[in-house]
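I am attaching a structure below and will ask some questions about it afterwards.
Excluded from the complex is one protein chain; the other protein chains are retained at their positions.
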Amino acid sequence: MPRVVVDVVPKPEILDPQGQAIVRALPRLGLHGVRDVRQGKHFELDVEDDVDAETLHRIAGELLANPVIEDWTVRRL
Amino acid sequence: MPRVVVDVVPKPEILDPQGQAIVRALPRLGLHGVRDVRQGKHFELDVEDDVDAETLHRIAGELLANPVIEDWTVRRL
Amino acid sequence: MSAVCRIGVITFPGTLDDVDAARAVRRAGAQPVPLWHADDDLHGVDAVVVPGGFSYGDYLRAGAIAAHQPVLRAVLDAARRGTLVLGICNGFQILCEAGLLPGALVRNAGLHFVCRDQRLRVENPATAWTGRYAPGADIVVPLKSIEGRYVADASTLSELEGDGRVVFRYLDGNPNGAMHDIAGIASADGRVLGLMPHPEHAIDPLTGPSTDGLDLFHSAVDTVLGSVRG
Partner (left out) sequence: MQARRVLTTPDDPQPYRELGLADDEYARILQILGRAPTAAELAMYSVMWSEHCSYKSSKVHLRYVGETTTEAMRQRMLAGIGENAGVVEVGDGWAVTFKIESHNHPSYVEPYQGAATGVGGIVRDIMAMGARPIAIADSLRFGLADAADTARVLPGVVAGIGGYGNCLGLPTIGGEVVFDPSYAGNPLVNALCVGVLRVADLHLAHASGTGNQIVLFGARTGRDGIGGVSVLASESFSASHPGQDRSRRKLPSVQVGDPFAEKVLIECCLELFNAGLVAGIQDLGGAGLSCVTSELASAGDGGMRVDLDAVPLRAPGMTPVEILCSESQERMCAVVCPSDVDAFMAVCAKWDVTATVIGEVTDGERLVITWHGETVVDVPPRTVAHEGPVYHRPVQRPSTQDAMHASTPDALARPSTPDALRATVLRMVASPGLCSRAWVTDQYDRYVRGGTVLAQPSDAGMVRIDEITQRGVAVATDGNARYCALDPYVGTQLALAEAYRNVAVTGATPLAVTNCLNFGAPTDPGVMWQFEQAVRGLADGCAALGIPVTGGNVSFYNQTADTAILPTPVVGVLGVIDDVRRRIPTGLGGTGDTVWLLGETRDEFGGSEWAHEMHGHLGGRPPVVDLAREQAIGEVLAAASRDGLVNGAHDLSDGGLAQALVEACLLSGVGARVRLPSQVDPFVALFSESSARVLLGVSGACAHRVAQLCTDHGVTVTRLGEVSAAPVLEIAHIASFTLDELRATWERTLPSLFGTPYPPERESAGST
């Protein structure tokens, strides 16, 4: 069965407190060199063969992402 | 500045109620053909040029993912 | 002068129930010692409480960032030397993230935050933190969490069950989907305990559903003073 990945990230203007918390935590772990982090969501979908691109884009835009505050990408594996 | 993506997904044996809720919600929206969904996290990291693979794997495995419950992948864009 | 039990209460940025934990410690006749997340020593306390809340906002994963703070390294060292440690809710999550207790706590199966007066069974009254409870005691303690579902792999679970390390179990319906209805577990030596419900909110009928939580703190005082005397 085909697998589709949808990645959702907060829009660039939108505050991402989670990403910021990670950036601040890394040096305390002795892990350096990370300038910025944005945290989003990652969905792995198992879909039937006949699911078309339009349906996938609706799934992403209407349910998986909140278009008011998030951007998303869809990719077939 | 190089960008690195870390995707984290719940291990297959861990119940993923968020993914399940999505599977149930899709048909109500008139969206069909999705058999299964797993929800994980997606991180986009802006890193300095000299950050090596080992550091990236420590970042993913020691902070971004909890190996008790999650699998992860690291990919440079 | 009789011996005083000193119990440290850790505050991380975002810790919420430290005041309550300190109050419970005091009610149990012990002396609460405030510990700050950036401290790297525990000021010689006899026991440590890692209280509830949302340390660092619980961003990323509940407890993930707190588990890497300096004070936690001190807690790990102390636990190795036998100091009593109690993790309540976020504290439990932190102890699991830090590897002091096995397994993990993930999003409630119902996906909502759940705040309710929860019935629990005390499965093991033989730990350092449960000596005052009768075996199989049925207690009511508030539960309030959104990442409270205990999960672990099959071999960890059978080890926990086999060794009596499942200390508290949910009654009246599992509120979050925790495996084996697990509400709290202990380390192999019974000196480190983690649980999702909040005993520190059940110490006074005026402000909680019962006084059932107080015995947890009394038990620790007994253990500490007993070993001092012994």
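The chains carry the letters A, B and C, assigned in the order they are written, with residues numbered from 1 in each.
Just so it is clear, contacts are C-beta pairs under 8 Å (C-beta built on N, C-alpha and C of every residue); 3 or more make two chains touch, one makes a residue touch a chain.
Since the structure is predicted, the reported quantities are computational estimates derived from the model, not experimental observations.
Only one residue from C:His68, C:Arg121 or C:His201 touches the chain missing from this view: C:His201. Note that of C:Gln69, C:Thr83, C:Asn108 or C:Thr223, the residue touching the chain absent from this view is C:Asn108.
Across C:Gly87, C:Pro142 or C:Gly194, the single residue that touches the chain missing here is C:Pro142. Residues of chain C in contact with the chain left out of this view: 13-14, 16-17, 19-20, 23, 53-54, 56-59, 108-116, 142, 144, 146, 149, 151-154, 157-158, 161, 173-180, 198, 200-201, 206-208. In the full complex, chain A touches the omitted chain through residues 10-17, 21, 24, 66, 68-69.
Keep this in mind: only the chains that are shown with their structure count from here on.
With centres defined as mean CA coordinates, chain B is found 8 Å away from chain A.
Computed from the mean C-alpha positions, the centre of chain B lies at a distance of 30 Å from the centre of chain C. For chain A, the set of residues that touch two or more other chains comprises 22, 25, 29, 39. Multi-chain contact residues of chain C (touching two or more other chains): 60, 65, 68.
Interface of chain A with chain B (complex): residues 1, 7-9, 19, 22, 25-26, 29, 31-48, 50-51, 55, 58-59, 62-64. Contact residues of chain A toward chain C in the complex are 17-18, 21-22, 25, 28-29, 39. Contacts from chain B toward chain C in the complex involve residues 10, 13-15, 17-18, 21, 63-64, 66, 68-69.
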